[in-house]
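Missing here is one protein chain; the remaining ones are kept as they sit in the complex.
What follows is chain A.
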Amino acid sequence: MIHARGLVKRFGDFTAVDGIDLEVAPGEAFGFLGPNGAGKSSTMRMIGCVSTPTAGELRILGMDPVREGPAIRARLGVCPQTDNLDPDLTVFENLTTYARYFGIPRVEGRRRAAELLEFVQLTEKSGSTVEPLSGGMKRRLSIARAMINEPDLVLLDEPTTGLDPQARHLLWERLFRLKQRGVTLVLTTHYMDEAEQLCDRLVVMDAGKIVAEGSPRHLIETYSTREVVELRFGDDAPATYVEKLAGIGERLDPLPDRLLLYSADGDAAVNEVHRRGFTPSSVLVRRSTLEDVFLILTGRTLVD
């Protein structure tokens, strides 16, 4: 579906995407994970054929995005980071006017609009204008709109940013259903849980480069340990404990507010901390996540 070799995007002196290689297969749910400014959105815009690559090779659905943009876009569904729905039109009209952009006949457009509103659970809002809808509803409408041309490939740029937890879960559930139908999904996110929930495979991006690639589980196994212990020490700076706790677990990462201790056996590590005579003010043993992978790979937290 997507093939990229040495893909580069520069804006003047600034290199947003710095030579990445990608391969996305049909039916896959593929994620770009990284902080703001990592180059995820720039990559997505090149895949969506609205931004021209500065250098490198890019093929979408086997076609050249520069010469065959309209033909590729006819088979893509795009859900942008900032909603660009028509606020004055009704929910239903937003879908039917958009259907016309793809040359879908009126009657067929109306049929698909009704079906998609059912799918994103907005049928009751069909006649309402978009303006008063909640953020989650607007995002669901954007996703329905992206599906109007029955695309082979759906691009979702930060699909749940800014939504409350309930709205996020509903959206994830709908996206999971799309995946089950065999739709290829490509999404960007800076949420770990989102990547873990939705992606079969993902790349971690930082400063325009891909720093790791694999399934969420593979990344965690490769770069992190099975468990992570979060230790807090009252008012003391966590960094001062790095030396004192050296040798416990496989790795220690001091953050401004807490110390992360990576270990295959979290409870054993906690026992060792106590045995050395330290009493943290709080202790949390949890499973390792992609957040930890990102921290290990880049030395920085993901959302800051």
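In this text, a contact is a pair of C-beta atoms (placed from the backbone, for glycine too) under 8 Å apart; a residue touches a chain by one contact, two chains touch by 3 or more; residues count from 1.
By definition in this document, contacts and distances are computed from a predicted model.
Asks: The complex lacks one chain in this depiction; which UniProt name from "ABC transporter ATP-binding protein", "Amidohydrolase", "Sensor histidine kinase MtrB" or "Transport permease protein" does that chain carry?
Replies: Missing chain, per its UniProt entry: "Transport permease protein".
Asks: Of the residues A:E23, A:D88 or A:E118, which one touches the chain left out of the display?
Replies: Touches the omitted chain: A:D88.
Asks: Which of A:G62, A:G103, A:P165 or A:G247 sits in contact with the chain that's absent?
Replies: A:G103
Asks: Looking at A:R45, A:K125 or A:H190, which residue reaches the missing chain?
Replies: A:R45
Asks: Touching residues of chain A against the unshown chain: what are they?
Replies: Against the missing chain, chain A presents residues 11, 45, 48, 50-52, 70-71, 73-74, 76, 78, 80, 82, 84-90, 93, 96-98, 100-103, 129, 149.
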